[in-house]
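A single protein chain has been omitted; all remaining protein chains appear in their positions.
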Amino acid sequence: MTELAYLAAGVLFIVGLKGLTSPRTARRGNRIAALGMLVAIVVVVVDLIGLDARLAWGIVIAGVIVGGGIGAFLAIRVQMTDMPQLVAAFNGFGGGASALVAAAAVVGSHAVMPTETAVTTSLSLVIGAITLTGSFIAFGKLQGIVPSRQVFPPGGQTTNAVIALGAVVAAGFGIFADSATAYWIATGLAAILGVTTVLPIGGADMPVVISLLNSFSGIAAAMAGFVIGNQALIVGGALVGAAGLILTIEMAVAMNRSIASILFSQFGGGATAEDIGTKPVNRANADDAAIALAYAERVMIVPGYGLAVAQAQHAVKDLANALEDRGIEVTYAIHPVAGRMPGHMNVLLAEADVSYDLLLDLDQANPKFSQTDVVLIVGANDVVNPSARTDEASPIYGMPILNVDDARTAIVVKRSLSPGFAGIDNPLFYEDTTLMFFADAKQALEDALAAIDAL
Amino acid sequence: MTELAYLAAGVLFIVGLKGLTSPRTARRGNRIAALGMLVAIVVVVVDLIGLDARLAWGIVIAGVIVGGGIGAFLAIRVQMTDMPQLVAAFNGFGGGASALVAAAAVVGSHAVMPTETAVTTSLSLVIGAITLTGSFIAFGKLQGIVPSRQVFPPGGQTTNAVIALGAVVAAGFGIFADSATAYWIATGLAAILGVTTVLPIGGADMPVVISLLNSFSGIAAAMAGFVIGNQALIVGGALVGAAGLILTIEMAVAMNRSIASILFSQFGGGATAEDIGTKPVNRANADDAAIALAYAERVMIVPGYGLAVAQAQHAVKDLANALEDRGIEVTYAIHPVAGRMPGHMNVLLAEADVSYDLLLDLDQANPKFSQTDVVLIVGANDVVNPSARTDEASPIYGMPILNVDDARTAIVVKRSLSPGFAGIDNPLFYEDTTLMFFADAKQALEDALAAIDAL
Amino acid sequence: MSAEFIAGIVVFVLAAFVGFEVIAKVPRTLHTPLMSGANAISGITIVGAVIAAATGTGVLAGILGFLAVTFAMINVIGGFLVTDRMLEMFKKIPGKR
Amino acid sequence: MSAEFIAGIVVFVLAAFVGFEVIAKVPRTLHTPLMSGANAISGITIVGAVIAAATGTGVLAGILGFLAVTFAMINVIGGFLVTDRMLEMFKKIPGKR
Amino acid sequence: MHLGIRNEQSGNERRVAATPTSVASFTDLGFVVSVETGAGIPAGFTDTAYTEAGASVVEDLRSGDSIDLLIKIAPPSESDRELMSASGVILGLVDPTANMDTLTAWGESGITSISMEMVPRTTLAQSMDVLSSQATSAGYAAVLLGVTKLPKFMPMLVTAAGTIPPANVLILGVGVAGLQAIATAKRLGAIVYAYDIRPETKEQVESLGGRFVEAETQEMEEGGYARAVDEETAEKQREALASAVKDADLIITTAQVPGRRAPRLIDRSMVEAMRPGSLIIDMAAASGGNVEGSAPDETVVVNDVTILGPTDLASRVATDSSRMFGRNVLELVKRMVVDGELTVDHEDPVVGPAIVAPISSPPEGANPSESEASE
Partner (left out) sequence: MHLGIRNEQSGNERRVAATPTSVASFTDLGFVVSVETGAGIPAGFTDTAYTEAGASVVEDLRSGDSIDLLIKIAPPSESDRELMSASGVILGLVDPTANMDTLTAWGESGITSISMEMVPRTTLAQSMDVLSSQATSAGYAAVLLGVTKLPKFMPMLVTAAGTIPPANVLILGVGVAGLQAIATAKRLGAIVYAYDIRPETKEQVESLGGRFVEAETQEMEEGGYARAVDEETAEKQREALASAVKDADLIITTAQVPGRRAPRLIDRSMVEAMRPGSLIIDMAAASGGNVEGSAPDETVVVNDVTILGPTDLASRVATDSSRMFGRNVLELVKRMVVDGELTVDHEDPVVGPAIVAPISSPPEGANPSESEASE
């Protein structure tokens, strides 16, 4: 029956994980998974109580209190922006725990382990140790404790290969010779490997690395499950191992990187994607835009010359339709000098059959931005440049602009940070509340539409 | 090791099944699954040989030859159009086999079965028997041996409920009293239930029923697996059981029916979706259209008044763009009297910015249809009515029309079979090579586009 | 419940999950081939049939075993073959030529 | 190999398949929460840690057990909580107010 | 067979009954074609082009052989009659309502008159339907005339010098000309409202992006044409239209009831309620007018609202109008040439109803269409 209860926990994990893949169900998914965890813990406790043996409950309770306390404290206190590194740290602890479970088995085993157990034990130790140290380095990089640029060990990737080989040999020796010491050596080498592998990876690639290490910690847990013969660990671990791997691949694809190129980067690799501007911007892609738009109540679209260049008038109409179908209020704000001729935007929007009733001019639009959730700025630049309001030295100072910075979020669709007709930089792009979606306008809107449909 | 080999077979089944869900990989997927089956069979034979006991190989070999021969003969000889009923028949044999495996276990068991085995045995018997007879009725309906209209048993669904209850009681008695006779009674009642449940279902709903019975045969196999303690059967059976269920739901959704309404139909229910015309047409949905279009080399679009009514000009342009991105040649054939005013189609296509170079008039288009893979007819009717060519009694006899019936496939998008301006029926709709996609033109084209993007 | 039986349930549940997840949105044209292919896989009961036939004793068991193998074999061979034929034809869109 | 071990492998493989299949295309904004949630699930090792801590004998085993439970507990509690926080915030789009 | 094309240019008429392209086809059919000098110039077809197409260009048809088939775009006159051979055929826009007596008289003397206006308006005969083809031109030209006369922009323009609102255009009567007017005004970016008595036109208006004015409609027609409405309905109609009329910058009216006076859709009080500077184009001015006060080919100003009644709209796109007309006629003539001979078949479902004189069967055939067009 214990096994069936564990199975129930596993099913809850599966359902929860599935929930986490869609914005609508994500929160519920997480809670379902947590419920699964609760079930598993209750089961093991009940099971142990049923064992009718003297058990070290004190240690368990102490661990639960200390660990639970630390975890809860960190999770509650953390700043929004620091969450990724916290996940990394948690992940390190998880990997460490699996290694410790295996270690306890080594320490506690008095007979010679069967080969299969020996193999899984060493895997659990090695993978757990890599996860532990690797995750902490990732944490350090994101937290700024460890330099986030690429730091290579002396000898570079060759050194890593040597350490890895060493760990394998030590583990192999441990398995065949049933030597605890060999296990510890393998574990130590793996711990070093975790450090030396993650150090050379640039900060920008950290999320992918953390996800990979997350997959590792799942595998470590599954291996620990084999060691102690517990199916809950096997199911949960295998699930996370596989899911984490897929997620890692997806994340790498979304960043336009291959996993190999991230892990085995040489000097000068990595993080190129971030180098467009000198000042940092919030970059967004079609999915981000889709979520921001799909969960808004009021969306205002600000077209500019780039819309015309990309001939994105039909795409913008299609996107607006999709939003309207979701009950979102969509209007268009047309700046008097948007485009390259008077009425440029009108020609295009009329071609796409956007109703005149939805077009707001400057005077109508500006009071509305503060009630707008998302402004979607499509290939406009000068006409939304707040320096016309704020910077007396600006050549366009005094020109009325669309005050898109009053809205909760501004999504700017353009191909780069290059300036518009007036040739001046636009402070809007560097605002906290601005998301920069770098792409050809037509492509961007089509992708966002597809992403909204997929939500 | 046997178990691991079975696991390998299971993995091949999974991979194969996944392959079957996409047109590109379907054929390979089927072969991978077949490979899995081969693996499983080899494993069981090797395993049995290893048993070192006197075994009735003769019976096995006889069965393999007879069964394999019949299966191969039927599969090779069958007409394309008869395939669905053949699948039904095969499925019936599969369900029967599972029931027979359980029956053999009952016959062969000399000790009292443990409860769990008794339960799975009776499930295997009952579900297998339903599958067997239900599938054969489905086969009969499609083959025309059994009347395809709804045939109710005396007493209707109440009778079915009584029979079902009887089967459950008998099985329960069998389990608790370990009575073989009770099992046989339960099995017999289940066999009757298979007949009486499927008889009242109309022919049009048969594919959904077959799919559901397919899911059943998977479950029967899994139950048989429990009976004889074989994981291969459990994995394969559970896989098919679950996948079949999802597929059944999807098929029912695609037909706009609920499974319950199909299974428990009363007089007059069922098959309404087919009743639009008296003559049969090939119905298609967005996915079918997408596949036909995406795998074509040359596509011609024929717009008509319905395109204008649906204001689908932008949707048609978007679809054409997607096809062109796939390297497909797309042109438009404009009939002189399409729409409701001279140049109606031109106004719309110009609004959607379709290049004039792609517009063919009647004289340019007609010679091209025979080299066209798919003609997509969007809300046109009279202008593609072949009776203008063939039916001297037709009021439009002699009018030049677009000879879309020269193309390999014609997809007609309109909302119903209702006639166009001239008020006359259109024989094109009943052609073998015509697919009718009943929907509002704009919606249809948008859905087809989404389906193409998802391919 | 025997450990073996429980292990079976675990395997059953997980395999069922895989079955649920593996079938994403399937284009309608593939519904029949997919059904047919899945049906062929359900012929895995051939393994049980072979065991029953080979190990059964007595005439009744023999007959049941023979029928089981025959039925399962029809399902397996017929199922995979007919699916393959469907998919072969599927390459060509329904229509002339 | 023990039957139990083999059953473990079967379960492992099937669970891994479920894991592969369950993650369809995930919107980018959900990458981090999903990673975080999956990470929390990997804290299932708490079960092993509890067993190790409760059944271990000797000081070393005790220390290892205590650390294992502590580490796993940090992962579990912290992981689920932080995921929940992320998702809560996620309802509001990043921006003012 | 001698086919004649006259120079019919006069006042507003700029079209020609055959283009060089159709002349070439006539020659292929076995006709000898004569064209009067300068017949096609205002429509953009030079004498040289006709010569190259195989016609002989002559100063005056009267100076040559008598004509077996005379194709007319302007109404026939006595001078046309004089050209004809004994059993000649006059075919074209012969305006049967106005000229019935003359044509009947000619018919008694052996001259067959075929009215292109009376070709049935069925799907089958659309390629011979000059009413459709010329209405297409007229609807297009009406909008352009209106746009040029109106001192305002059609489209909305948001500019640095203020937002220019889009013009409101109202189309009354949604036949062929009305639909083309909707399409053209919509293309130019106007907000287009439209109304017709026939209910099925709502869908047609919307299929062109126009908005249908919800007023009284009636399911009552004969062969696709509207019937006349009684005065009560007409009154209700005007009430419902009043606010649309008031808001319009440009109104184009096209409503016709075959064989009747055009319905009065806009009365003086409605005109007076319009903004100063607005413009009405009454395309039905020649048959009585949809607008009170409109007059054919005249500019009437009521209360700063201008009312035009142009009758030459199709001539404003003379090249294409002539091309379409020529093609329509050619298709009909093709139907009439049997074994290289021009044959007038009273039984032909297309030609038969178009024969004005002589009548072989009992007359009363002035109902130009019958079959399918009655949904």
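Letters A, B, C, D and E mark the chains as written, and numbering starts fresh at 1 in each.
Keep in mind that, in the parts below, a contact is a pair of C-beta atoms (placed from the backbone, for glycine too) under 8 Å apart; a residue touches a chain by one contact, two chains touch by 3 or more.
Since this is a predicted model, take the numbers as computed values, not measurements.
Considering the entire complex, the omitted chain makes contact with A, B, E. Residue-wise, the contact with the chain that is not shown comes from E:F153, picked out of E:W106, E:F153, E:Y193 or E:F212. Residue E:T46 is the one among E:T46, E:S79 or E:T299 that touches the chain missing from this view. Here the missing chain is touched by one residue of A:Y6, A:F139 or A:Y305, and it is A:Y305. For chain B, the residues in touch with the chain missing from this view are 334-338, 342-343, 345-347, 350, 353, 356, 359, 361. Summarising the interface, chain E meets the missing chain with residues 14, 42-44, 46, 126-127, 129-130, 132-133, 136-137, 140, 144-145, 147-148, 151-153, 155, 157, 159-162, 164, 184, 187-189, 276-277, 304, 316-320, 323-325, 327-328. By the touch criterion stated above, the residues of chain A touching the omitted chain are 305, 308-309, 311, 336-337, 339-344, 347, 350-351, 382, 395-399, 421-424.
Note that only the chains that are shown with their structure count from here on.
Common neighbours of chain A and chain E, by the contact definition above: B.
Each chain gets a centre from its C-alpha atoms; the one nearest the centre of all protein C-alpha atoms is B.
Distance from chain D peaks, on a Cα-centroid basis, for E. The interface holding more C-beta pairs in contact, when B-C is weighed against A-C, is B-C.
For chain A, the chain with the farthest CA centroid is E.
A separation of 71 Å divides the Cα centre of chain C from that of chain E.
With centres set at the average Cα position, the gap from chain A to chain C is 40 Å.
Measuring from the averaged C-alpha position of chain A to that of chain D gives a distance of 17 Å.
Within chain B, the positions touching two or more other chains are listed as 10, 14, 18, 231, 235, 311, 351. Shared interface positions of chain D, defined as residues touching 2 or more other chains, are 1, 7, 10-11, 13-15, 17-18, 21-22, 24. Annotation, chain-chain contacts: A-B, A-C, A-D, A-E, B-C, B-D, B-E, C-D (touch as defined at the top).
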